[in-house]
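Just one protein chain is left out here, and the rest sit where they should.
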């Protein structure tokens, strides 16, 4: 039994890019953080330190800035596809490129003035595989698998009522009292995969899709009477897939940001759901995927997929 | 020469309070972090461990929650005054209470649904001194000095043009090229002191004052053609004092969040103010106070106060 | 095509536990953060809000504290196995439990006095699957697969020489000059899987194993003349597997914390590898797995495994 190199990748992380578009007095602003990870025929650099196949991470960073000038930056998904395809096509040793982008939002205050938009960020992860042959007649055509995941982070939501938690399993270590009225708060972390991303993607409206998914997530959170955060999670994911045919699958990680009702009885006061302590740690963490009936049985593999009565 | 105890204070920091007001189906939400610091006759606890004069920080925390139930929470300045006066009046050994409050904003999404508002926070620091005698006929009357400082943190602003930096002093270590067009970005940290806060404060509109100061700060940032961040700082402070007679003094700390123009020449590209790298460290830090002509000479003390042509 | 629930799990995250052992005047201290994630038959809670299969995350937290009292806390791997097996065996709906533990180190200052040990933390991730039947004659026997991964985080290492980076691929966007002497610095993030973890694990010495792996990682970093961080990564992983037969596989993520040589020529000064600016962002990120020749072909799957001349 010998010691061998397994899966590996490398790249530049956290490249900060601010792109101003100056078409006239009214400027447009894009503020991104970009990370790149490349994989391929990299065994020699690991074993002997031969760097012949290694495009420096510094060059990757330069590419981000140069592409921002040459191609502009509009939607993160597009910019990620541009970068990922470039690395796979131009670096012979590289067979897979993954580009992670986060966009920090700015509100407009004036023609060239802006205010940062809180903690909510839009994300995209683009992966391009070069496992096929390049079409000589169309050298720019994508040749391998391409996946695009869009996402959102730091979207903090709270319902001050219409949330209960009852009827759960009690074991020897259960002391939690049941409640029929609690605060439900979470910081939404969502990633959704776009269906049928082909090599050319003509005219996909990424901005409209993002806005639609975001609205579905928020709408379902606000309108669901919650018996558990799991139920709310599923309602959010279900609504996205029901309303957005372009989305194949959505993953959610929802921390349960506990707000504990303060016991004011020692001070002769009641507390009818009015005074809470917001806690940081520990927190519940609810994670789940909502997907479409698999044709290839993928979802069934983990034993948890189950058909849902509501057709998309 | 003996060793002695100097200035000291103690209290509970970072008490997290969420207050829901449930007058009917439409809920109101306040989300605060409160810190308390008490000073007074505390020499014995330090020297002998005699705790007779020490109100536990746990009791201070409980007071925050109980007061939130008894009195409600509307404006941070009011809630701070309530707490600070309580400690000074009810704890004999305590001669000064300082309460620091930060309010985390939430946008309304529905009758009982909310979304967190970014990184911007509203602050208040209330200090109450009990250096006078309590009026036996009016035991609730404030007896000592009271100061209220309101503030804002995490307000990130950016102008993508109308900012230059030229004509500065050059020494042996100066390599920075002059520029007549740069990005100017900062995270506003401001604290302003309210004039004439008396023991009773009848009918001061803290919310309107906050909104007015914030609008003046943002307006001056957006509308000032900037020759330096110092100039922008002074313009922001000047506008607040000019427009808001209730404000006696304003302090600003403005980090200069440098956005560096990327040199794209090695790639055969120009860069006419379009592609920038946003840097974290190091950063310039510009700090200044804008105040009114002092009647007691306070501002002159530091040798930097200078009369301004523009009368308030 | 219907919408269905895919993979999901839930649990309590960031449970903070400090355990003091008071056998006589000399105390022992363990300081852990524990996270639990349970998966199994949880479709109903997602779809209908029926919580019958849900053990509250609050009960999970209580279990951590009760087990710390009942069983003590010695090695994180053991404590994780205890917890993971408990949840799988005692909660009927749960078929998989994953427990993540991080241990914060303390140095002894006295019989009952301690000082926190920097940023370096020891980790363990224990996963127990209940995919087999419980043996009625031995209800405590583990029935499913069990994996234990130990790890280290926040181990920051630096070599001030014996690191070069040359001979790499140059493309249109490459401006980085080659160097034969640079600072190499990284924050080691490592996870290693123990071989042959069985249902009973009699007498495995987790502490000795951890110390041995840590020493191998540090030793390889210090003693390797580095032609790239990839080469250093592989040397670190190879040494661990070569020296520690109990380890089946090791994954490393090594950020390249760039230290840039400052150009002092404008000030008439040279800089022979003496004055550097330590940068935060962007950074290179090098990730790789070192494993043993697979008997089941696992490592070959990703197309990057390659046999190594050095037998373990």
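Order as written gives the chain letters A, B and C; numbering starts at 1 within each chain.
The rule we apply is simple: contacts are C-beta pairs under 8 Å (C-beta built on N, C-alpha and C of every residue); 3 or more make two chains touch, one makes a residue touch a chain.
Since the model is a prediction, treat every value here as computed from it, not as a measurement.
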Interface with the undisplayed chain - residues on chain A: 172-173, 175, 266-267, 280-281
So which bits of chain C touch the chain we can't see? 16-22, 27, 29, 31, 62, 65-66, 68-70, 106, 109-110, 112-120, 155-162, 183, 218, 221-223, 259, 262, 264, 266-267, 269-280
Considering the entire assembly, which residues of chain B contact the chain that has been omitted? 1-16, 35, 37, 39, 42-43, 45-63, 66, 90-91, 93, 95, 165-171, 173-176, 226-228, 230-231, 233-234, 237-238, 241-242, 249, 255-256, 281-294, 299, 302-312
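Everything that follows uses one rule, which is that only the chains that are shown with their structure count from here on.
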Of the other chains, whose C-alpha centre is the longest way from the centre of chain C? B
Of all the chains shown, whose C-alpha centre falls nearest the centre of every protein C-alpha atom combined? A
With chain centres defined as C-alpha means, what is the inter-centre distance between chain A and chain B in Å? 35
List the centre-to-centre spacing of chain B and chain C in whole Å, with centres computed as mean CA coordinates. 41
Could you grab the centroid distance between chain A and chain C? Build each centroid from C-alpha atoms only and quote it in angstrom. 23
In chain C, the residues touching two or more other chains are 173, 175, 281
